[in-house]
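The other protein chains are all here in position, but one chain of the complex has been omitted.
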Amino acid sequence: MPRLDKVAQIPKPEQIFFFKSCVASNKYPGIEACGTESLRILGVEPVESDEQTCCGGFVTFANVAAPTASMPAVARNLSLAEEKNLDTCVVCNGCWTFLNEFGHFMNNNAEVKGSVNMMLNMMGREYKGTSHVFHIAEMYYRLKDDISKHVLRPLKGVKIATHYGCHYLGGGKYSAIDDAQMPTYMEELIDLMGGTVVPYAANRECCGTGFTQIINGKDLSLDHTQRKLDSVQEADPDMLIVQCPYCHSQLDRVQQQLNFRQGVNYQTPVLHIAQLVGMALGLPVSQLAFAAHVSGRERLENVLDRVGR
Amino acid sequence: MADNFMEEYGKETSRDVSMRTKKYFSDLFSLEMPLGRMMKMMPGMLKFMMHGKDTREDLFKFMPQMMPMMKEAITGKKEG
Amino acid sequence: MSKKTLVIGGGIAGITAAQKIAQNGGEVILIEKEGELGGNFAKLAYTFPVLADAKMIVTREIQTAKATSGIEILPQTELRGVSGSAGDFTVELNSPSGTRSEHVGAIIVAAGFHYMEPTAYTEYSYGRSPKVVTSLEFEKMAAENRLPKGNARVVFVHCVGSRDKAKGYRYCSKICCSYSAKHAIMMKKANPDSKAYVFYIDIRALGKGYEEFIRDAMEVYNVRYIRGRVAKVIESGSKLIVRAEDSLIGNPVEVEADLVVLASAMEPPEGSRDLAGILGIATDEYGFFQEAEVNVRPCHSSKSGIFLAGSCTQPMEIASAVAMGGLAASEALTLIR
Partner (left out) sequence: MLEQVKDWDDDFYETFKPIAMGFVNEAEKCLQCGKCTGQCPAAAVTPSYNPRKIIRDLVYGNVKRVLSSVELWQCFFCSGCYSVCPMDINFPFFVFMFRLAAMNEGYGWEDVKQLEGYAEKSYLKDGITVSTFERNPFVMDNIGDISKIRVEAGLPPERTVSPRGIAEINMISDLSGMTAFMKQIGGVELLDCTTCTDEQAKRCKTKPMPSKVGKIKTHHRYYNYGEPGGKKNAEAR
């Protein structure tokens, strides 16, 4: 069950700093397009900055950068939002947990914050720690009344399975708006937009990216994703909803790799929650950018036929 | 087998390894600014300065803040 | 000086204390929050380490208390106020029929305990799947003959809420190891075709015959004991998938189960801090009543004239609660005579 006290703390701002994600921009542009456009429809103007870089989580957890290098990078990105006096909205679980975790860390450790700020001062910036980081799914849950008002394409009869992603609920178990083991807010949102939630056993399993395992330990990674996909396949949803572009990329692309390697046939479309909301809010099909998806495209077209193009 | 690592390390004990590890992290996480570390930073700052007019200006604005630190690093004494 | 003693709580500790005082010529007012005496004991089907009919024993004790002259039993009654000092307390008792005031010389607090509701344990699917039950619900199922039939697998999970800083309490609830063994044996007795698996961290069977009882569960009833705390219980179709590590081997294991029984922690009775506030006595960090001295004054509260008995001081098995009830009675008698 969502923690309503936490949800109530999320503001309903007029503007928000939209933090772009690497995977969303370069692999699944629909997430970025739908994210900004849906927020606009819901009355929150996304503000972007081309000075914003990658959150730095990947290089840190790939052990290429020590925390001493990633903390200034986090502080720099957050200071961009602070300059505009805005809270930050991210579309990726990784960005969320990384900005949040290291942001909290610096806020609670004056010494580290001072040394980080020295580095930022050299480039004329300062990190104050005033910008709160919200995940776009949190924002949607906060704005759910507005969503229900604006649904133009009800998802009637569409069977939807959910995948929350580890770095939102697990890593941020005290900051997330829902329980780490039995989250329901995404289900509520789907209900609200008229879809049918399909439960499956491996819902709370990791997608299998394993951060760098998909590159270094591909066998482990594929093994685990296969366990997850088997369970999804059994439930046979029309689409699988994720809230992290990295899970999105893993679950979408690995289906094709497994089909190729093992002669199986996984064909479940994977959508980001921003795309699902965008679909329900009636954004043009081109903006959903399903052309960038690898698996289950036929099924996606079929869904579009049913809910209207 | 599970004892391979012991052969690999030979006579070195866990204490030797842990000393090295702790030394590595205390250097990595140190907030002190010794001269050596400051000198290592110079090329980076220079590169940033050469990037453009705006970066040069920002870096120059930082100089007054930097001077006492330089002094401290060279003399090894804390001011004020 | 009043010769009466007020006993708060009609569980086995309170009943014992009332009996002992009355049998030695004292007068007792025994108040109970619920409509019936018996407390948590009355909710059990069997006792351990000897599998005896719990209902029969507790009914016998209640009958003895009712038959003993000098005990006034007030069900559905709560304490509202206390004034005065040791030997001369004035207490205010509230029941549906109204409020009354009494003079008592001593007070024995035997408020019992509460089985924690493991609603925070969402990883165990408690509250979502009807096949995940607490130990108390299992007792009820056993009494009503609703245990799984046929070739069913039943998983018992230790330490739900105990030894858990994040979602429960840091202390060990002491009796869960033994009562889970009791449940496993009950299960095997009721349905010999069933399979029982107990997931434990450490087995803490500290009492006469307890170790043998648990060994019997393993040796005679073939209950499988796996060392490892259950990590997840996942609903999958009509089955439950239990995930844990078999930490003696070091490998993760999965059990397909038909019923999962959570040994939920013993926590302080509901409203224990309020009660302590009314009585003016101290509680510990969890809300259990604080003993004056843990080792040699286990039933003295922080206030003179108020004594403690049973599991409102710490997790405790029946035998200890009875012993403590008797000790509290003798302390009260020493004071009022």
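Note that the chains are named A, B and C in the order they appear, and that numbering of residues resets to 1 at the start of each chain.
Here, contacts are C-beta pairs under 8 Å (C-beta built on N, C-alpha and C of every residue); 3 or more make two chains touch, one makes a residue touch a chain.
Since the model is a prediction, treat every value here as computed from it, not as a measurement.
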item	value
Interface partners of the hidden chain - shown chains only, full complex considered	A, B, C
Selected residue (touches chain absent from view) among A:88, A:117, A:181 or A:203	A:181
Residue of C:163, C:204 or C:300 touching the missing chain in the full complex	C:163
Options A:16, A:122, A:186 or A:201, residue touching the unrepresented chain	A:122
Touch list for subunit B against the chain that is not drawn	2-10, 12-15, 17-18, 20-22, 24-26, 28-29, 40-41, 43-45, 47-48, 51-52, 54-55
Interface with the unshown chain - residue positions in subunit A	20, 22-23, 25-27, 29-30, 32-33, 37, 50-54, 56, 58-69, 72-73, 76, 97, 105, 109, 112, 119, 122-123, 125, 166-167, 169-171, 173, 180-181, 205-206, 208-213, 215-217, 220, 223-224, 227, 253, 256-257, 260, 286-289, 291-292, 294
Where the missing chain touches subunit C, by residue	123, 159, 163-168, 201, 227-232, 243-247, 250-253
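Going forward, only the chains that are shown with their structure count from here on.
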item	value
Approximate Å spacing (C-alpha centroids) for the pair subunit A, subunit C	46
Subunit B and subunit C, separation of their C-alpha mean positions in angstrom	59
Subunit A and subunit B, separation of their C-alpha mean positions in angstrom	35
Subunit A to subunit B touching residues, read off their complex	66-68, 111-112, 114-115, 118, 121-124
Contacting residues of subunit B [partner subunit A, same complex]	28-29, 31, 45, 48, 55, 57-59, 61-62, 65-66
Subunit C residues within the subunit A interface of the complex	122-123, 125, 128, 232, 234-237, 241
